[in-house]
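In this view, the complex is presented without one of its protein chains, the others remaining in place.
Per-chain numbering from 1; labels A, B and C assigned in written order.
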């Protein structure tokens, strides 16, 4: 039974990690840390878990963790993980980092939108944790850079179609919508109830830091530079993310080719559910789950492919995919701990 | 491995039964029925469960069920179950009825607010399924009348205090608030999104049919006629119920006596969580769970006890308590199938 | 003082008409009709207006209206208005129809997505009621086809840019999001609270009937056939609509040209508010108002223009624009009755 620790357990993604790992049949959650709540039982911060876990938060102290965990999840603001990861790896632990610090191959992209990187040499050995796309490499990784929520929802449907040349890599558009939990537990006017309720709005239009993350991944698949126009929006709900992406299909490509391509790539993937003619993705159907529901339609007049994908931003978009990656790294069933029966409503 | 069936599986309570029973480790869900959706896969009606169950809805046909189930859950509008239960019992099945048909001991109370009862003779052998209070009788029951959601939330904190004479049975008030799923999946203006959003309102004031159900139960405990003033309200959220009940404490009763009494009664009950000084019940903390969170405060000036209790109206208030009762009837661990780790938010 | 009547006053758009016209300083609301609620006071159906209006609903009887109104608003399901309008016009009344029946120039477009048209000869004299674009023609119209909510939000920002050749009419995309009130007051599972809450989803993808309406209008401006890829989504809120539209800019067009063009067209329009660099449209800011807030950003990498526009779907998207059109038809101040100070939150 592997031992795991969560560093940064009281943010929303961290708390989801605690939830999933507490119920995981094949690993033991041995330690959780929090700067703000060191010393407090987890269940006083998240009373929903009263009676479900006795863990209390510790301070972030790598030395105290190293003998109690085989795998460490870092759920911290970017910039912190890159200072902690080298030591963790050196001590022989495996690391899954939920920040942006180890998502990029090209350090200049990272530095252009975040800040100077303190451990650029590690980027080579870090694996981008888009589970379905990089499952094999993740299986042997020591360090995984867990993808952003938006990139997860946009890339999974697009990558196979770009890779197999079914859509043009030019004029790509991703219009994405996220529930408020994506903004985390930190207080801000943008997440203040009365500012969000009965409000729908775009933000960081064509300026979101997940945009270069998507561009890099799409470029790696295409083999040349790709740019996607990306506009995120805020939805007055807690959880859920839906991306509607637009691409021009290549000549003579039809509905059937798209479906076959997605089926070939994802037919065997337990967390990808392809919607046929009879159903469209809806965030409710993936709420609290690690599923991504993917659907598409062709607008025949203009030859425009409309891809729709729904995830729970905190699960497949963060903590769930991180545990999926852990399962791959530890040789466990990919689904372990991630298959509670979803709520019908 | 016992076999179970759900009759009326596509309403919200029925769907929750399907969710819980699909994930239950010790029983097998063998059949689900629906008049409206006979022939359709459950997952086309509730796409969240796509890939999680292959069951399709059948018509309500007792004959076809009798050899495929040991326990039958009835999740139907009242008046229907009383026509089906006699046959089910005769065929040797155990029945857990989620309607009001078998909740009353005194048939005249039932008939005063529902309609003439077609099987009054069965009321004697039916056990009121308030799990924590009647666990022993439920264990040997063939027929359980599963409590209403409001009575569950109001009765659990009150019953021990009435029984042990800590509060007066006079001038009891229960001010209760429910999420919209309590109104079910049937269409109505009262559950139309634009009529509910940004609205909070009372309804059926002192006229709700759960009122005589509570009165009867409180009277059985007190040993004489008791009436509680009951006002339900509708909250603009999907799931959750919170009851705030007011009672006069008996002379020389203090905080400590209340806490001891509740602790004595419920300290060993896995689904009752008593909140101390540091926490108050909140529907979010029980969302999707079978927990009831109970807290209380004393208003010293007037000697008024304020009891607060939070449940998920579809789980502890319906499907969850029904499965808890099934566990008791089958001699399983009371918690079986009912302990997925709750979502922190 | 002109006299006005609302036919179909109890749907959401009709009720908004009653609200605005009740507070209008220059017209008198003399009659309101409803099939479902004939005989009932308006304030029993919408209790918010208790004490504000004494009007009761009448049956739809054109004969009874003709001597009591100079202008008639029709807020009915499409297909009904085309049977009523000829008689109303003949009796000398002016008509503003909120259905799709008189929005199209080309009857075949209408018939392709609605049904056979009973009064195609009237399409020639009907004016498309996009107030800011067709103000002059509306001023002298006898019959106005009031635009759909989606077309209003998408067309207002796009039309000037297409007209002046700043963006390409090829590969246009409109990704639009609407609050639930757009579905009206009729009951449906799609507007059932528990199905909408915590749900974000696309619907009628590339198949919505507002799509040909937009195509026709864009084509009229461009001078040749234009198609826009249109995907509507449902937002868990009551009121509000936001469209995010994507277009390729023409060579050497920059931010400044776009801003100048929109300013030239709309700078003098009281209901169009252009957002500069410091602000993005948000449905909250136009809630309950007749404003359209328009903002844009350029994605330099791909030369993609991102247009964002927010309206209240029931006001600028329906009843408000209809009253604005009435003001134009009657030679009143365009703003009359439409300028209550908006709520800050």
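Points to keep in mind about this one:
One rule holds in what follows: contacts are C-beta pairs under 8 Å (C-beta built on N, C-alpha and C of every residue); 3 or more make two chains touch, one makes a residue touch a chain.
Just so it is clear, the model here is predicted, and its values are computed rather than measured.
Only one residue in the set C:227, C:284 or C:297 touches the chain that does not appear here, and it is C:284. Check B:98, B:191, B:308 or B:341 against the missing chain and you find that the one touching it is B:308.
Screening B:117, B:164, B:185 or B:239 for touch with the missing chain picks out B:239. Contact with the chain not shown here comes from a single listed residue; of A:33, A:99, A:181 or A:325, that residue is A:181.
One chain of the complex is left out; on subunit C, the residues touching it are 12, 15-16, 18-20, 22-23, 44, 46-52, 181, 197-198, 238-239, 270, 273, 278-279, 282, 284-289, 291, 293, 339-345.
Touch with the hidden chain on the side of subunit A covers residues 12, 180-181, 185, 187-189, 191-194, 196-198, 236-238.
Mapped onto subunit B, the footprint of the missing chain covers residues 170-171, 173, 175, 177, 179, 194-195, 197-203, 205-206, 227, 229, 231, 233, 235-240, 242, 244, 246, 248, 280-284, 287, 297-299, 301-302, 304, 306, 308, 310, 345.
Here, only the chains that are shown with their structure count from here on.
Ranked by number of C-beta pairs in contact, the top chain pair is A-C. Of all chains shown, the one whose average CA position lies nearest the global CA mean is A. Per-chain CA centroids place subunit B at a distance of 46 Å from subunit C. Of all residues in subunit A, those that touch two or more other chains are 197-198, 238-239, 282, 284, 287, 345.
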